[in-house]
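Complex shown without one protein chain; remaining protein chains in place.
Take a look at subunit A:
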């Protein structure tokens, strides 16, 4: 009998995606000396990323994009096994087994590969899929080893010359390791908006690529460290029709998008579409794209990215589906889960249950018995809903008599979830406390951005970097547009403020004003920060029923250069932080002159004078109350006098009527 491992397809789909993302992200940090459009033969792509496979888990893969024109020659790395190294470790390239050996604490990987191992990612790119599997020595059919094999420091040697794209379609292959967006000095509002939109478009289109935004003077320095296949995307103002042009910048293929006003922004938005791959000319004019429709509040598991969901075997095989609030097109206050599926017959004396967890909270559990179908209806309780969530479906099955050791030939339990017919129904509303966790879903699809006065180039760089980070956590394309600070302050829309001044922070009632501050526990920030040393801050807060992000800085004696540097370092930190935007918790990210930025809750900040002063006008409530009571008293007095006068007049008239001689 084939004994099925207890976690046969555990997280296979989502896990592969996550690992591929991680790997490709890491590839952006590849050190490839002289990585230009035509790298020298024998260069290596080296990555510090890793791919892990749990014992008994299906093969886990790592996708390495290979630029057109290059040919891989060797794949190298080290496989480390944690836990008991019992079983077999297998490495594959595009499904071809390149290594199969008995598990050991450390196993070197060095295998020859060729062009035949590559698969075409699209017309303009190819990829190498490296797989890792840890086949555990079987213990029982219900118990799984928790040992893990990890492939570290994957390096790919390659030969050949990278092909320079000659059409817009080739400029946008299926995957790229990195995209750089240079920002010209003093960009106009239309260029800034287009750069931010392009930044979102690239992050949306290439979720695994490192998207960076730099001042154009720093392009060469940034490009020097990028791997082959990276792209430069420039946006320039031009009063003519919106058009694209291919060129080379800093040794990398460059696409120049030119145009003006809102057409420039919509053209930048169009770059997110796969349809650009169809452009077979070096220049395209009139590029435009409508904003994709917002996702609805009902999403099937298939819509959420899980096209097949099958659990089989004994023990506790499980599968995981990531669910973000942005997949429902905005913030949601509750989610109803309805799962439908089928299962194989449960043998006599065997037991099987299907359990559904939401962020490790058990939503529902059902015994699988009579019949061959099951449904699970469950509400996610308030408080369990986060920006990013995980729906875990677990099959818990025991063979007949609970005997996990045999006999051979036991039919495995199997459960198949109908991913198209299983739905998650959300209700629009809020579920998380004000802070970073409300982003990006609070934007829906629209991100109005306002700049503070001053350096538009720096503001554009910072804003586009933040937008790129937000986009990575958003399922929908973010439509970024420039608005005036006054307009944003007066609107009810959520938005982003970059380069905020102290006045702007006061006006928007930011929890941390750009002024001196101290924390309740002095150890929260470096000594002097906020009093004698400058600080930069990214704040996420609720104001007037909407959520705002504000990036600003404070420096003693108006050190604007220092303040600008701190803002740039914060934007850069958010772009590169491990875990991305989702790793930001609380509502303040404060950067300090030295050391790493710290996440703070505004509650740990001793109330600043500017904050407490906001409340002083409420003192007029007393005046208002006294005024209302005074008016009530005045009205009473007037009415009483009138009544007294009327009574007096009546008495006078009566007296007059009874006077002798009256009426004669």
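Just so it is clear, a residue touches a chain if its C-beta (ideal position, glycine included) is under 8 Å from a C-beta of that chain, and two chains touch if they have at least 3 such contacts; residues count from 1.
Heads up, the rule we're going with is that contacts and distances are computed from a predicted model.
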Chain left out of the displayed complex - its UniProt protein name, from "NADH-quinone oxidoreductase subunit M", "3-isopropylmalate dehydratase large subunit", "ABC-2 type transport system permease protein" or "Glycosyltransferase RgtA/B/C/D-like domain-containing protein" = "Glycosyltransferase RgtA/B/C/D-like domain-containing protein"
Selected residue (touches chain absent from view) among A:82, A:531 or A:603 = A:603
Ask   = Of the residues A:361, A:527 or A:633, which one touches the chain left out of the display?
value = A:633
Key: Interface with the unshown chain - residue positions in subunit A   = 518, 520-521, 602-607, 611-613, 615-622, 625, 628-629, 632-633, 635-637
